[in-house]
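Reading through the C-alpha cells given below for one structure.
Left out: one protein chain. Kept in place: all the others.
Chain naming follows the written order as A, B, C, D and E, and within any one chain the residues start at number 1.
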Amino acid sequence: MKIHVVNPNTTLSMTEKIAAAARAIAGPGTEIVARQPAMGPVSIEGYYDEAFAVPGMLAAIREEEEAGAEAHVIACFDDTGLDAARAIARCPVIGIGEAAYHAASLIAGKFAVVTTLARSIPPIEHNLVRYGLISRCARIRAGGFEVLALEDPGSGAVEKVSAEIELAKREDRAEAIVLGCAGMADLAARLSAAHGIPVVDGVAAAVTFAEALIRLGLKTSKLGGYAAPLPKIYAGSFAGFAPESHAEATPPGGWK
Amino acid sequence: MKIHVVNPNTTLSMTEKIAAAARAIAGPGTEIVARQPAMGPVSIEGYYDEAFAVPGMLAAIREEEEAGAEAHVIACFDDTGLDAARAIARCPVIGIGEAAYHAASLIAGKFAVVTTLARSIPPIEHNLVRYGLISRCARIRAGGFEVLALEDPGSGAVEKVSAEIELAKREDRAEAIVLGCAGMADLAARLSAAHGIPVVDGVAAAVTFAEALIRLGLKTSKLGGYAAPLPKIYAGSFAGFAPESHAEATPPGGWK
Amino acid sequence: MKIHVVNPNTTLSMTEKIAAAARAIAGPGTEIVARQPAMGPVSIEGYYDEAFAVPGMLAAIREEEEAGAEAHVIACFDDTGLDAARAIARCPVIGIGEAAYHAASLIAGKFAVVTTLARSIPPIEHNLVRYGLISRCARIRAGGFEVLALEDPGSGAVEKVSAEIELAKREDRAEAIVLGCAGMADLAARLSAAHGIPVVDGVAAAVTFAEALIRLGLKTSKLGGYAAPLPKIYAGSFAGFAPESHAEATPPGGWK
Amino acid sequence: MKIHVVNPNTTLSMTEKIAAAARAIAGPGTEIVARQPAMGPVSIEGYYDEAFAVPGMLAAIREEEEAGAEAHVIACFDDTGLDAARAIARCPVIGIGEAAYHAASLIAGKFAVVTTLARSIPPIEHNLVRYGLISRCARIRAGGFEVLALEDPGSGAVEKVSAEIELAKREDRAEAIVLGCAGMADLAARLSAAHGIPVVDGVAAAVTFAEALIRLGLKTSKLGGYAAPLPKIYAGSFAGFAPESHAEATPPGGWK
Amino acid sequence: MKIHVVNPNTTLSMTEKIAAAARAIAGPGTEIVARQPAMGPVSIEGYYDEAFAVPGMLAAIREEEEAGAEAHVIACFDDTGLDAARAIARCPVIGIGEAAYHAASLIAGKFAVVTTLARSIPPIEHNLVRYGLISRCARIRAGGFEVLALEDPGSGAVEKVSAEIELAKREDRAEAIVLGCAGMADLAARLSAAHGIPVVDGVAAAVTFAEALIRLGLKTSKLGGYAAPLPKIYAGSFAGFAPESHAEATPPGGWK
Partner (left out) sequence: MKIHVVNPNTTLSMTEKIAAAARAIAGPGTEIVARQPAMGPVSIEGYYDEAFAVPGMLAAIREEEEAGAEAHVIACFDDTGLDAARAIARCPVIGIGEAAYHAASLIAGKFAVVTTLARSIPPIEHNLVRYGLISRCARIRAGGFEVLALEDPGSGAVEKVSAEIELAKREDRAEAIVLGCAGMADLAARLSAAHGIPVVDGVAAAVTFAEALIRLGLKTSKLGGYAAPLPKIYAGSFAGFAPESHAEATPPGGWK
C-alpha cells in the first residue's frame, strides 16, 4: 500500500526527518511518499502561517491521489488544512495531531500535549474541542522555543520539552504525553524511557492508523461536510486549483 | 472611521450587494471600503473553497490596514480565515457569522441558522462550538440551493429560506433567525416582517459591531493565538505574503 | 436615538459615574438617560442584594420605555434582572456583563474577569455558563474589596484590580481583561495602557451595542422565554407592578 | 423538626394544595408551616412574575427562620429566588424543581419535564444547565395551559399533561417524568399508575430531602456565593429588607 | 421500612462501621440490614477490585430484595456495580457517591471530593461526568493512603484528609467537602467542626435519601437501561446468577 505523507511547511530537513519517522514505523508492504509544498512558510507557527501552507499542500494531495496514494498523512501537529484535504480526497486523510490524540486515548485516561510556542496552544485547543477529545486532555504546555530550534541540537529545545513532561506528570496528573510538533518525531522513544510515561509521536501514530484504515477499506465519507467540492471557477492565480466534479455519492465498487 | 469589508469570494455582484448592505447600515461618519480578492473561488461552499479564498483575502486585509482601515469585516458566513486575519491585523476583525450569533444572543434565548447547502452545516457547527455559542443555537438548517442561486430571482432560493424559517419557529422553538450566507444580506427585513420573528443579517451586524469596537478603542489582542506572525521566509509564489515582524507586545500609544 | 441606562443600585455617585462613561462613548445623535431605582440596596454584592434591586429597576425600565427609550442598558455586572427586563420591554435590553463578554470574544480567544468580592464569582460564572461563553473565560478573579471602595480613592481598590490583571496575564493566559463591576467604568483605558492588554468596560460596550441593535432594527424576541408577561393580579404593595397584556406576537409595523 | 414550605405566588388555593401535599409526605415528627408572600403575582409564569415573587418570599423565609424553621422549601418549579434565599438563610433551602431533578436522577437514566406554558421552558432549561443535570433531561415539554387552569377541573389541563407524558415515553426515551409545576402536586400517583412510568412531584421530593438534610446536620455553606449578605442600607420602601450582618464563617456550635 | 446497606468489599470491620453510621442516621421506623459479599476483595482500590466486588454484591441485593428490602444502598464511594444493581432490583438503589454529590449540590455551589489513593480519582471523575455533576465539583483530591489505613488510628490517614480539606478551601474555592470513601463515615462531624465547612458523608446521605425515595413511592424505572435482565443461560460457575424474567413493564399495583 502507498501512503502519502505531506509536510505542509517548506523546510526540507523537516520533510526528511518526518519521512524517516514514517518509514521506520511503516509495515513491510507500505511505500511512503514524502513531500512538501512548492510554496509557503518554512515553518508553521500560528494561524497566518497555516493559511499559506494549505494551498500547496492541497495540490500535493491531489497529485499524489492521482498517482495512486491510498491514504494521506498531514504532518503538521495543527492538522493544517485537514478539512479541505478531506473534501478533495477520496481516500482517508489523517492529521498527526488527531492521530496522536486518538492513540493516547487508547492507552491512558488523560494526556498532556507539549508543543513549541505558546501561540500554538489556541489552535491545538480548538482542534481538541472540535474532535471532542478536550475532556481527555489534562493540559497543553509550550516549551517556549521556535519550531526550527528542533533542527538545531544546541538550542536546548529537547531539554525544554523534557522539563514540561516532568511538570505534566507532577502537576497535571497526565498519564501519557503527546508531542505537539512534527519536528519532535525522533524524540518519543528516549523521552518515554527517561520519564517512565508513554510518549506519543503523531507521525508514527498517523502512519499506522492510515495503514489500518486502508486495510479496513474505510474512506472519507462524502455525505456531509467532506462532500466533493462543487465544480466552479477559481479566479486569478488560483485558477488551476479549481475543483472538477467528484460529486457522485458512491465510488464505483462501493465504499469497501 | 473607515471599515474594510472584504467579500472573500470573487463574484463582483455579491461584493456589490454586500457593500450596499454595509453602507445602508453604517453610521454617518463611516466610510465603507468593499473589496474582493484577486484570486480564488467565485463562491464559498465548503472547506476546499475556503482554503483558496483565504490568501487573497489576507492580502486585501494587509493592504487596507496600510491604507488606514480601522476595522475589517469578513463577509462570508463561514468566517473564512478569521483567525489568520486576526493574527496579521492590528485592528479588530469581525466575521459576519460570529457577528450574527452575538447579535442574536442579545435579543433571544435561542436562534436557528438558515444556510444554503447541507455541506455548509458542519463548518457552521464547528464555528459555533469554538465560539461557545452552540448552546444558544436551536438548529442549523439548509435550504438546499447553491450560493449563487441567491443572485438569480427565479431560482426559488428565497422561498426555500422562508420555508425553513417557518420550520425553525414550529419545530425548533427558535426565537430568532440568523441568515447563514452573505448573499442573503438584503432579505432580513422582509423575512422578519413576513414571519414575525427577529431575523439577523451578519453583514449589517458586523458593520455596527466594528463601529462599536473602533469607538471603544478595542483592538485584537496580541498576547495569545493572535500574536503577530513571526518573520520568516515563505517559499515559491507565496514569497510576497511572508510576514514582517509585528511582534511588539504593545503598539505605540497603548491599547486604547 | 435614546438609550436608557439604569444603575440597579441606589448610590447616586455610581449612577453619575456610569452616566459619564455612557455619555463619553455614545455617538453624536444618542441621548443617554441615566437612572437608579427609588428603592433597593446601595450596592449589589451577591444574590440577596440582587433580588431587591430588580423591582425598582423594572419600574424604571417600564417608565423609560413609555417615555421613548429605544434600548435599555442594565449597568450592574451581574446583569441583574436581565431576563425579567427583557420580558417586560419591547426594545432591546443589554446587560453590561454580557456586553463585555461579547466584546472581549470579538478581540481575543480567552478573557479573564476581574471583579470585587469573591462572593460575586458564582453569579458571574452562572451567567457565563448560561450565555455559553464560559469556554471563552480563562478565569474569574476577585480583588477582595467592596463595591463602594471603588468610590474611595484611598481604598487601594484600583491597585488590587491591577495586581489581578497581572496574574491573569501570567497564570491564566488571558488575552483580554473584562472589568467585573460597573464602578470600574473609568479604569479601562489606564489599565489597558499599564498592562499592554485590551481591557473591556461593560458600560461602554453595552452602550455601543445598544446603538448597534437600534440601528439594526433588532428588538427582543417575544416568541419564547421573553414573551410579554400575561395580564394578572399582583397582590399587596406590588399591585402597581402588575403587567398589562402585551401578548401580541408581532408589534404593529412588524419586527424591523 | 419544622419545615417551612413557601409558595412564592399569592394564590391561597395553591398554598393549600401544596401544604396538603407536603403534610401527606412528611414524617411523623415533622411540622409543616406553609405560607405565601403578602405581595406579588397570583401565579408565576415567566421571568417577570418571578422578579416580584421574590421579595415577599424572602421576607417569609427570614421570619420563619427566626421562628425556628430548620429548612425551607420553595414551592415553585422555577426554583424562584433560590440563590437569594440561600444567602439569607442559615439552614438548608431546597427548590422543588431541583428536588425533583435530583430524585429522578436516582431512579432513572433520563427524565422528561412536563410543565404548563412554553414560556416556562427557558427558565427550566437555565436551571438544569446551572445545576449540571441538563444531560439527564431528555426533553422539556409544555402542555400549553396556564398555571391556574390546574385549579379548574374542567380546563382539560390534566389531560394535556397526560398526553405529553405519553409523547415523552414514545419520542424522547424518557425513563421518568418530572411534573413541572407546584400546582401538579396531587397528580403524580395517578399519572404514574396510568402510564407505567415513575412520576416525580417536586413538593413531596423537596420535603423528604429537607428532612434528610436536617437529619444529616447539613446547612447551606456560607463560604462562597451563599455568604451572608453584607450589612448595608436599602433605600426607599425596601429599607426594612436590608440585611444585618450574619457574616461569621462558622455558626456557634460548628456546622453539624 | 427496611433498607439493605451492602458493603461491596469483604472486610467485616468496615461493614460494621458502615452499619453503625447507617443506624445512627436512620429514622425511628427504619431497619438497617448491613451485609458484605461472600466473595471478593477486602477493599476496593481501582477498577480491577471493583470487577470482583460486583457479583457477590448483586447476589446480596437479590437475596435481600426477596427478603423484603425496600431500598438498597451500595456503600462504596465508587458506586460499584450501581447500574447492574438497578437492573436486577425493583426498588430504588442508591450509591453513596451519588448520594453525597446530590446532597452537597443542595447546600453549596461547588464541592470538593477528598478520597484515598490517586488511582481512585479517575473512577470518581467518570461517575461525576456520567451523573452530570462534574460541573459542581471544584476538584477531586487524594490523601495518598490505602483504604484500610482508615481502620488503623496510627496511620495518619485522618490528618491527611484534614490537610486536603484545608487545601480545597484555600485553592479550589470549595464550598463543601464530600468524603470519598465509605471508611470515612465516622469523620464528617468532627472535620466539619474543625474546618468550618459542611462535610458530607455518603453513607448517611444515602440512607436518608433511600428513606425519602421509599416514602415517595419512587422505584427504579424499568423503561430504559435499567430494564429487568432478559432470561438467559449463564455458563459455568455463574449459572446460579442467571436472571429470571422480570420483564413486565408495570409491577402489580402500579408504580406508586
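In this text, a residue touches a chain if its C-beta (ideal position, glycine included) is under 8 Å from a C-beta of that chain, and two chains touch if they have at least 3 such contacts.
Values in this document were obtained by computation on a predicted structure and should not be read as measured data.
When the full complex is examined, the chain removed from view is found to touch A, B, D, E.
Across E:Gly109, E:Pro123, E:Gly143 or E:Gly202, the single residue that touches the chain missing here is E:Pro123. Only one of the listed residues, D:Arg23, D:Arg139 or D:Arg173, touches the absent chain: D:Arg173.
In the complete assembly, the contact with the undisplayed chain comes from B:Pro122, out of B:Pro122, B:Gly143 or B:Gly183.
Between the chain not shown and the residues A:Ala53, A:Ala103, A:Ala185 or A:Ala235, the one that touches is A:Ala103. Checked against the full complex, the candidates E:Gly27, E:Gly196 or E:Gly225 give a single residue touching the omitted chain, namely E:Gly225.
Taking the whole complex into account, chain A touches the unshown chain at residues 25, 27, 92, 94, 98, 102-103, 105-110, 131-136, 169, 173-176, 188-189, 192-193, 196-200, 204-205, 208-209, 211-213, 215-221, 223-226, 249-250, 254-256.
Residues 10, 37-43, 45-52, 54-56, 58, 81, 83-84, 86-88, 118-119, 121-123, 126, 129-130, 146, 224-227, 229-230, 232-239, 241-243 of chain E touch the missing chain (whole complex, contact as defined above). In the full complex, the hidden chain is touched by chain B at residues 118, 121-122, 129.
As a convention for this text, only the chains that are shown with their structure count from here on.
Rotation relating chain C to chain E, from a C-alpha superposition: 120°, rounded in steps of 5. Mean C-alpha positions place chain A and chain B at a centre distance of 28 Å.
Within chain B, the positions touching two or more other chains are listed as 109-110, 135, 173, 224-226.
With chains as nodes and touching pairs as edges, the resulting graph is of another kind, matching none of line, ring, star or complete.
Working note: touching chain pairs come out as A-B, A-C, A-E, B-C, B-D, C-D, C-E, D-E.
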